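All protein chains but one are shown in place.
Let's look at chain A:
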């Protein structure tokens, strides 16, 4: 059973850079729902007290948003790039595992932005990045 349902990267101005669903047989409506969930999580990050002011060294934000089917975990870099992972509600994953996962995801993101042909803060269309995220997802 796959635990990770969706991985999303949201840019500085809350513009989506990358959203990828993993569950098979998702209808368009379900995909839309995932996008919606990610957007809700964004609001929660904005609302987090102190988040805008102080630069915390702790990038991992923990559980952001539990819904009936899914749980959303977040991670924010000091340059305000947000990473989200949507997992199934039934999955039980330790925080430390999430931290490792996000760290790896961030490294993939860094490598992708280092591509001289990628324009920063635009949608990530790299197939290599997509493949690496797909490979990474089952590690959680």
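By definition in this document, a residue touches a chain if its C-beta (ideal position, glycine included) is under 8 Å from a C-beta of that chain, and two chains touch if they have at least 3 such contacts; residues count from 1.
As a working rule, contacts and distances are computed from a predicted model.
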Name of the absent chain as recorded in UniProt (options "Centromere protein M", "Trafficking protein particle complex subunit", "General transcription factor IIH subunit" or "Anaphase-promoting complex subunit 2"): "Trafficking protein particle complex subunit"
Contact with the hidden chain only, please: which chain A residues? 111-112, 114-118, 126-128
